[in-house]
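Here's a structure for you.
All protein chains but one are shown at their positions in the complex.
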Amino acid sequence: MNASGFTTRLVALTRKETRQMLRDRSNLVVGLLLPVALILLFGYGLSFDVKNARLTVVLEDSSPTARQTVVGLQGSPYLAPVWVRTMDEAERLIRAGKTDAILRVPGDFSRQLADGNGRVQLLLNGVDSNTASTIEGYVSGALSTPVLQQADRTGNKSARAATIVIVQRTWFNEAGESTWYLVPGLIVLVMTLIGAFLTSMLIAREWERGTLESLFVTPVRPLELVLAKLAPYVVIGAIDLIMCLLAAKYLFQVPMRGSLMLIIGSSLLYLMVSLALGLFISGAMRNQFAASQMALLASFMPAMMLSGFIFDLRNVPVVIQVVSQALPATHYMSIIKTLFMAGDIWPDILRSCGILTLYALMLVAATRRKLGKTLE
Amino acid sequence: MNDAAATVVAQGLRKTFVGPDGNRFAAIDDVSLTVRAGELTALVGPDGAGKTTLIRMMAGLLKPDAGSLQVLGIDLTRDPQAVQDRISYMPQRFGLYEDLSVQENLTLYADLHGVPQAERRERFARMLEMTDLARFTERPAGKLSGGMKQKLGLACTLVRSPDLLILDEPSVGVDPLSRRDLWKIVQQLVHEEKLSVIVSTAYMDEAERCGQVFVFNRGRMLADGAPAKLRAWAHGVTFTARPPEAMPARELQARLIDRPELIIDAVPSGGSVRFIRRAGEDEKQLNEMLHDAPFAPRPEELEDAFMMLLRQAEDKDTKAAAKPAYEAPRVAAVSSNGANCQPVIVVRDLVRKFGDFMAVASTSFEVARGEIFGLLGPNGAGKTTTFRMLCGLLPATSGHLEVAGRNLRTARAEARGRIGYVSQKFALYGNLSVRENLEFFGGAYGLRGKALKARVAASLEQFDLEPSAQSGILPAGYKQRLAMATGLLHEPDILFLDEPTSGIDPLARRAFWRTITALAKSGVTIIVTTHFMEEAEYCDRIAIQDAGKVLALGTPHQVREQAGAASVMDMNSAFIAIVEQSRAQRETKGGAA
Partner (left out) sequence: MKTMRNFLDSLMKIMALVRKELLTILKDPSGRALLIGPALIQALLYGYGATYDLTNVPYAVHDQSRGAASTELLARLDGTGVFHRVATLTSSDQIAGMIDSGDALLVIGIPSDFETLRVSGQQAPLQVILDGRNSSTAGLASAYVSSIVAAYNQSLGGAPSVTIVRRAWFNANLESRWNIMPGLIAALSMLQTLMLAALSVAREREQGTFDQLLVTPLTPLQILIGKALPSILVGLIQSTIIFLIILFWFQIPMNGSVWLLYLGLLTFTVTSVGIGLSISAVALNMQQAMLYTFMLIMPLILLSGLLTPVRNMPEILQVATYANPLRFGIDTVRRVYLEGAGFSDVAYNFIPLVIVGAITLPLAAWLFRNRLA
């Protein structure tokens, strides 16, 4: 009797939530269109892969050796060198923001090189430090090649002496494509967004409109309210997940090395956590203004900045690491990146999934308490 | 169990809240009562009496701080869910899901209450028939008028026959027709199903229909008993006075109510003034005051007893209650003759359409200076639309509209400077203090420096407001005063009042109307909408609107005559008669076509 009452009520409430969700077009816009927009924006818009970096070359030494040294710059797909005559001109360009770096080959370069060590000067605009470091890497790569070639040709024996060459293999992302790790991260952000934005209004709205007071004085149990509110948005989240996975595979061609079932399973688990977090914020704040601000500050921004999405957590101070470990998004981020690029690495996945399950249970329980059928 | 005939048994009940000043105050203090099963029980009392707190405790939504509370034989503190499974409760603002249709709302509550499918069909049909909502089952609840929403709320709480029905002020903001329908439903169910109902209300005519009435004030119970027993309190002190020719009833009423040492209460009704005198006070003084107005005893009503109880309680609380509630805010600067011929509001062929829907159809009237003009009509009749157009909040589709001598189409900002506006809902900034609100609106009307200071000080004094109090948590009556003070700050020529007394108790209503009559006397033109039909008696002229059309326009007396019967008929019945006549006509016309 009691159990059947539970199902009847749960079905009735779920139907109500679904209807409300479908009738408010703004829900569908945020739930289905925003993720699509984000997929495209993130996928195409965010990239660390510096291409055609603007490099200004000042060749003060016009000797063939000097020309030979910098010829490698032109073949590189990463560098778009521009040649100017004087250093003044180059400095003007960098100050005007029209170039990112200056490579200066001094007048006595070939003489120095003959002495065994040629020095070139690389002037970087350090404001965009990441691009600057990348350019430095490209330039050093492009310069060293002709020198070695030349050395080989002249048959200089000492050139071969004592050289250590690096045989590098990058696992999981051989080409070092940033989309490969940004796109799985994007799935995390979308799942976070759905939860926070869609559900953070749900309970607050019922408080503000006074509908909860009427619901409370019925046989409804708080847990039924929570579960019914989660159900329709799990469906929306699942649709978003499928869209993200399809985009990842066919649009951005990110490999999926782990099993699809695990990816879907862990994503649904995180979806529950993020929906429950939104609901909890909503129940705790009881007003839409505060709830939406909290949702933005507590979910989206940290998920973007502190979850290891872009910034590697190994590089941050301990305090920040503690904060980021407290975020459910961090654990999901680690699962999803591993599953996409590395494969089914069980110990990792089990630990993170365990933590996420704990979060889901805790948040549902806490929300249930917040809906404890009292107006106090 | 111990008393099968009692639905609610409370012993020494107490509930405290933290007040705005940070101290705890008792919203319900040492209340003991027993509510009998199978009949209607009313909870009445002014704002802040604790009615809603008591009702929420009965519904298990608040926990009492002390005392015991049993509902249907179950201890509420121990098992509120068991009670919630068996009762139905309709809060002040029923939580309809506005984006769901009428049918979906009903189905949701039927599912939640576990009503079996077989029972459901019959019950829905009956509820829809009783509430007259059968035509609208597919309409979203948000698109219903206020009265229909309230009826749907009631239907949702009654999808099954509960062991106890609790209604918290079900008729606030509801027009007389819907109010009548609501009560018809409740009374029918009490009669047919022996339903036990507890209802809180501000309308004494509603309390009069109940088997038992509990009167509350400031968290304490003042009196209880059957209406007849309570009524007897006022025996022998109730009278009706007839004003001399050419004197509006409200002026005589004002004269009476300004003498609280002699008169407990006075209210205009059917062209006369009904009043309660203080027992044992000097006969000579009364005769002297009413020298030109013959008066005669009349049978006492529940409202009389209620007003007496409240005045008694108030006298005890504030010793210095002797001064008249309000003084005329402005010295009468305008001579009432001559100025009256010049209309300050001219409305000709005003039309407003929303898409295909004709909200206001070709309406014309004029309002003279210093007149009190009442705009009445059922929920959704177009009064709010008319009202918003008059204030310049909504442009007219066509027609001519002149306010304070300015055409609203061309000189809106200018015309706005001369009007004051008090909206239906409290619409001032809740988290600002009283003074901050006044100063802001003063500034917005272009007052500044000394002039602003002086006006704010005068308003605070006139409306007896505490300047540092936070506006949002003032009691309803004080919010109302603040809204009035704000509307009058810039000394407007015209004052617009949109249901200003909705949800306000009789005592505060009297004080409010005393201010209005004084304002009108000093030359301010008043446009007012209301659902309290007896308040139409304060107006010089009223217009009754339904379905966008003006059905009646004239003095209250003329309108009553148009309704068919003579002055014995009260305004409420007159209103219902006029609206129903026109609706019947429309239907036969529609049927013929």
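Here the chain labels run A and B in written order, and each chain numbers its own residues starting at 1.
As a convention for this text, a contact is a pair of C-beta atoms (placed from the backbone, for glycine too) under 8 Å apart; a residue touches a chain by one contact, two chains touch by 3 or more.
These numbers were taken from a predicted model, which means no experiment stands behind them.
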- Touched by the hidden chain, which of the shown chains? A, B
- Task: Taking the full complex into account, find the residue in B:A5, B:A125 or B:A444 that is in contact with the omitted chain.
- Result: B:A444
- Note on the structure: Given A:L22, A:M305 or A:L358, the correct residue touching the omitted chain is A:M305
- Message: Suppose we count only contacts with the excluded chain; which residues of chain B make the list?
- Response: 391-393, 395, 413-414, 416-417, 419, 421, 423, 425-432, 436, 439-446, 448, 486, 496
- Note on the structure: Where chain A meets the chain that is not shown, the residues are 26, 29-30, 34, 37-38, 41-42, 44-52, 54, 69, 94-97, 113-134, 136-137, 139-140, 143-144, 147-148, 151, 156-174, 176-178, 180-181, 197, 201, 205, 288-290, 292-293, 296-297, 301-302, 305-306, 308, 310-312, 314-317, 319-320, 323-324, 334, 337-338, 341-342, 345, 347-348
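We take it that only the chains that are shown with their structure count from here on.
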- Note on the structure: Per the C-alpha centroid definition, the whole-Å distance linking chain A and chain B comes out as 57
- Taking the complex as given, what residues does chain B use to touch chain A? 56, 59-63, 80-81, 84-85, 87-91, 93-100, 104, 107-109, 111-114, 140, 153, 156-157, 166
- Any idea which chain A residues touch chain B in the complex? 5, 8-9, 11-13, 15-16, 19-20, 23-24, 206, 209-221, 373-376
